[in-house]
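I'd like to ask some things about the structure below.
Rather than the whole complex, this shows some of its chains in their spots.
Read from first to last, the chains carry the letters A and B; within each, the first residue is number 1.
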Amino acid sequence: MSTTADRQLQLNSQGQLRHFLNINGLDRALLTEILDTADSFASVGEQAVKKVPLLRGKVVANLFFEASTRTRTTFELAAKRLSADVLNINISTSATSKGESLKDMLQNLEAMACDMFVVRHSQSGAPHFIAEHVCPGVAIINAGDGRHAHPTQAMLDMYTIRRHKGQFEGLNVAIVGDVLHSRVARSEIKALNTLGVNEVRVVAPKTLLPTNVESLGVKVFHTMREGLADADVVIMLRLQRERMQTALLPSEKEFYQRYGLSRESLQFAKPDALVMHPGPINRGVEIESEVADGAQSVILNQVNYGIAVRMAVLSMAMSGQVAEKNILQAKR
Amino acid sequence: MSTTADRQLQLNSQGQLRHFLNINGLDRALLTEILDTADSFASVGEQAVKKVPLLRGKVVANLFFEASTRTRTTFELAAKRLSADVLNINISTSATSKGESLKDMLQNLEAMACDMFVVRHSQSGAPHFIAEHVCPGVAIINAGDGRHAHPTQAMLDMYTIRRHKGQFEGLNVAIVGDVLHSRVARSEIKALNTLGVNEVRVVAPKTLLPTNVESLGVKVFHTMREGLADADVVIMLRLQRERMQTALLPSEKEFYQRYGLSRESLQFAKPDALVMHPGPINRGVEIESEVADGAQSVILNQVNYGIAVRMAVLSMAMSGQVAEKNILQAKR
């Protein structure tokens, strides 16, 4: 999808967020607004009563066509902290098993007056398709689609970097591992470039990189020594063993020796480099336990910030939809 | 079950609804009260805060022994809009797998002080059995039992007809397709006759009609041309392929040619005839896509009205139970 099309689909006529599908099409000001809004929610989790009434009486439906505890749970928590009602739709037992099409199922859910759908799907582009066909006023949030995008994960990573490094300017960020199968990496590369870091790098064997990866705006490295040199942030990717259908790797052991983040390989980066990972981690496969649990690791902070960032995205998209509805009604 | 027994089980000593199991036994005044109450709730879904506090602090347990996303979700939404707490009891993983009987399970749920059970079961009569054995004060709502009844679906269809046609008097309503396996059809025929339409028709091959179907109060037709002539409402039934154990049909293709609702066959009805379907639809099996999505179709409206109708049934049954309890306490 073109950047213009991605922009038009995600923003309302005033340039406010109304769906959140992809980092593509969103500019630096909008990504910064998401981070600033998340900041305002970050303290809610520490209050005695962890609630704000922004989405009271709204219905948020979690449509997970792929299983996920972590992402579904943080979206559920984010929606509940905003005082929304949450529906978890179990797709495998749903009417789709009776031969109902995705579009029919969505129209039915819309007819039930849900206000927002959080969608995870194994097919790239499914949330876009839904956003194009959903009726006005209903917001779609992408919770991960195929190999395409995982924009809320990218934004919580941006939030983590800004919170621990202060700004994006001048930072060198290395993304290490299975870039080929990673929707997280695609969204992160776009977000980092939009927010203006100095350099985005990918560190991986050729077999785990997409063709023409440079065109995404990254420098390519094939060794940790070179790729981590002078890095301020090291983002490790999960080795998606379940997605590797062909023998792209000689062996897990060899992969770990060359691309795993160990106490030794972390030395190549700056001494205060952040260690990040979208989770769940494979200890001893792509990251050493001591590093995952070490002083430079912010892996659990990422999970924690994920709630505030998702609260920001949910509340901004809902208000973009409400604003648009009011504009349309005023025009009549 | 006799009409008198059905009436006594469903109504309290003042004639108010206390369980909702079956259209049988309920008179026109009571069905009209359900529709009027649904009217008062229909606007709640359009408010910014979709909540009314009628069932605050009450516990509604969804007991689904048969999977269903659509019906379970609309009941859950209806209960949440009434501010109830909702428990979804997953029966397959429940203690019944440890050999606990249905009756023991229910007594346990009652002991947990649930106020209402919404029950779907593959056995005809299961919700009646439960209503007969549940302790005073607890309301049972039938969400579909075997081939027997699906009374909330019938009532949302009645609501749809009244909302779009203004009244029931003088209407000809054709119900088309697999009447034999349809609990929806049984409940609709009873409701339409109780509410006083001019004529209820069934249109189907003999193999998909119950024996003595005329005794339910319908006229039988075997062609769309005759059955749809002068019809104000056409209700298509889902072809329950998963329930057909024997070869009751020559082929799906032949069924569609003779009993499918296409742009052509819809011409037999009045030009402003409503097209209805309980969903999920089988496009190209019992209904043409263009008709399902066409100007006369109110299929998605049915889903939407379903929430208000279920709110009406839940709140009326709960207040019938509370009223009865107060009467019994006053007598002591």
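Throughout what follows, a contact is a pair of C-beta atoms (placed from the backbone, for glycine too) under 8 Å apart; a residue touches a chain by one contact, two chains touch by 3 or more.
What you see is a predicted model; the values in this text were computed from it and never measured.
Chemist: Copy number of the whole complex, given 2 identical chains are placed, is what?
Modeler: The entire assembly in this structure file is built from 3 identical chains.
We take it that only the chains that are shown with their structure count from here on.
Chemist: Which chain B residues qualify as touching chain A in the complex?
Modeler: Chain B residues touching chain A: 45-51, 67-70, 73-74, 76-77, 80, 242, 279-283, 300-301, 303-304, 306-307.
Chemist: List the residues on chain A that touch chain B in their complex, please.
Modeler: Listed in rising order, the residues are 56-59, 85, 87, 89-90, 93-95, 97-101, 104-105, 107-113.
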